[in-house]
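Removed from the display is one protein chain of the complex; every other protein chain stays in position.
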Amino acid sequence: MYSKKIIEEFTNPKNVGIIENADGVGEVGSTIDGDVITVYVKVNDDVLTDVKFKTFGCVVAISTSTMVTQLAKGKTVDEALTISNEDVQNALGGLPSGKDRCSGFALDALHKAIEDYRNKA
Amino acid sequence: MYSKKIIEEFTNPKNVGIIENADGVGEVGSTIDGDVITVYVKVNDDVLTDVKFKTFGCVVAISTSTMVTQLAKGKTVDEALTISNEDVQNALGGLPSGKDRCSGFALDALHKAIEDYRNKA
Amino acid sequence: MMDIMKRIYMDHSATTPVDPLVVDAMLPYFSERFGNSSSLHSFGQEADEALSLARAQVADSIGAQAEEVIFTSGGTESDNIAIQGVISRDSGKKQHIITSVIEHPAVLSTCDFMKGIGHDITYVPVSSEGIVNVDDIEKAIRDDTVLISVMHANNEIGTIQPIEEIAKIAKDNDVYLHTDAVQSVGKIPVDVNKLGVDMLSISSHKLHGPKGVGALYVREGTLLKPVTFGGGHESGLRPGTENIPGIVGFAKASSIAKERLAIDSSQMGRLRDSIIKKVFDTIDDVRLNGHATKRLPNNANLSFRYVEGESMLMLLDIAGIAISTGSACSSRSRHASHVLDSIGLDPDYVHGSIRISLGRDNTMEEVDYLAGTLRETVSKLRQISSPAKC
Partner (left out) sequence: MMDIMKRIYMDHSATTPVDPLVVDAMLPYFSERFGNSSSLHSFGQEADEALSLARAQVADSIGAQAEEVIFTSGGTESDNIAIQGVISRDSGKKQHIITSVIEHPAVLSTCDFMKGIGHDITYVPVSSEGIVNVDDIEKAIRDDTVLISVMHANNEIGTIQPIEEIAKIAKDNDVYLHTDAVQSVGKIPVDVNKLGVDMLSISSHKLHGPKGVGALYVREGTLLKPVTFGGGHESGLRPGTENIPGIVGFAKASSIAKERLAIDSSQMGRLRDSIIKKVFDTIDDVRLNGHATKRLPNNANLSFRYVEGESMLMLLDIAGIAISTGSACSSRSRHASHVLDSIGLDPDYVHGSIRISLGRDNTMEEVDYLAGTLRETVSKLRQISSPAKC
């Protein structure tokens, strides 16, 4: 059902963790809905030098979280904002039909983290 | 479904035929209903010296016809009238459930033949 | 000569033996790949993949899209979902269905029930050859007509109905058309688009697949309500854990039936024609019921005067040949079959009817044995019956 890539990312997620003193933090979801994604960003010279996440959620939530952090890391803030849901899904080899419910949550969390960074800046 | 005895009587019926100048003839049924049983009796000194039948009908119609003629043959008219539907069924080793619809027709035909004989006498 | 210990089966319209290739296809799904197709783990995914493949195979065998096939427990359930799914059983609104007098009980009894709860049913008659008149259907259409249900081929006399023409009428009048193709699949070409139907019923066990499984083709866009309720399987139209081994077997049987169609139907037709010729050559007072050419290649429904069907059936059975009198479902009752009644068959003949329905494994040797045995059987029974006034 899930692509090989999703299973790979799900079982070996990169960038799991918290960034202490992050420049921005974004959180999406609630335990009632069954998904909580938090993305932390560290910004240096307008570049996302570090992006980390903590995710309570299903296979899609976890695999999109790790994929979003990997795609964003090293990009400028503006570049990162151009990452689309489609980019994430493509990088994961596609999502099974009926499973796109939470596919955008990780991206939303990244956007919120960047917003948080800009608000602070 | 059918007892061995029924199949035996059905495949090798005794007393099939017409008695020319019968002393009594009884007919039951119609082609519309799908069973026509005709019983012929020859009576001598109040004894059924010969009983024959012609039957258009199903397995039960044919096997009860041959059994009724066998049971009646050699009996006095009064004795023959005491033959019950149960006697016929027992002699055939029982009827399968739901198949008793036409089990009494042959006996009815015998009764009619005897009635016919008495009316003539 | 015929090995008399081998039984000869010529009652394929009642049911068929499962093709050994079909059994082989089913076997892994009982104890190894046994998952529930709704389960997310690997056992479930295996089952789900098998289900998808089977759906595509069944769809392909009738020229449909996979999404248009819903699996059911058999022809009866398919017919019920088609009819009960269209008509508004609960809304209190009176609606109208057109069907024919020679439908299978799965359609007729469902329509009768609908009539009983206040809907209107027109039962169009058939000709003495057992064919529906398309004009009768056209004339029967009313403003409140929601469905036409006419079978593709009849299970007793094998007549093939003019579904394409009925489809034109249905389309012109914006009425759904359902056809019960339980008897036609595997014997004549069945293509949902050529036929132009909105719904079509199939039963696995009539085409060398397992019993207890069938399908309803539902053209995309057709609005149907379910008859039973539960876990939302089969697009919400037919709930219950899918019978994966049964469905896999059904799909395999459908594929085989499609592949073999041309060969099987010409082979069965040749044997069937030979039976008819031999019977007419050697037995008097016999009739062929149904239409001479618009009939299934495997069906010979014959009526013999002065003999009764069950008696023939039993004597043939004792001789090792399995045939039926009328349809399998009704052979326990002593009523004349509603199909033979509706073609107006002479009462002298109606109770002396048998249905010989061939399968792809029957042989000319078996046909010869049947013809000879039938001649003896009829002659023996006529000795018992005639010249009693019949």
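Observations on the model:
Every chain is named by a letter (A, B and C) in the order it is written, and numbering of its residues begins at 1.
By our rule, a contact is a pair of C-beta atoms (placed from the backbone, for glycine too) under 8 Å apart; a residue touches a chain by one contact, two chains touch by 3 or more.
Source: prediction; values computed, not measured.
Listed by label, the shown chains that the missing chain touches in the whole complex are A, B, C. Taking the complete complex into account, C:Val213 is the one of C:Ile137, C:Val213 or C:Ala257 that touches the chain left out.
Across C:Val126, C:Val150 or C:Val227, the single residue that touches the chain missing here is C:Val227.
The omitted chain makes contact with chain B at the following residues, 1. For chain A, the list of residues touching the undisplayed chain reads 2, 7, 10-11, 13, 16, 18, 27, 31-38, 54-59, 61-62, 98, 101-102. Although one chain is not shown, part of chain C still touches it, namely residues 7, 9, 11, 14-20, 22-23, 27, 30-32, 34-36, 38-44, 73-77, 79-80, 84, 89-90, 92, 104-106, 109-110, 112-113, 117, 203, 205, 210-213, 227-233, 239-246, 310, 313-314, 316-317, 322-325, 328-332.
Please note the rule applied: only the chains that are shown with their structure count from here on.
Put simply, the chain farthest from chain C by mean CA position is A. Here the spacing of chain A and chain B, counted between their Cα centres, is 92 Å. In this assembly, the C-alpha centroid of chain B lies 40 Å from the C-alpha centroid of chain C.
Rounded to whole angstrom units, the spacing between the C-alpha centres of chain A and chain C is 57.
Chain C has no residue in contact with two or more other chains. Residues of chain B in contact with two or more other chains: none.
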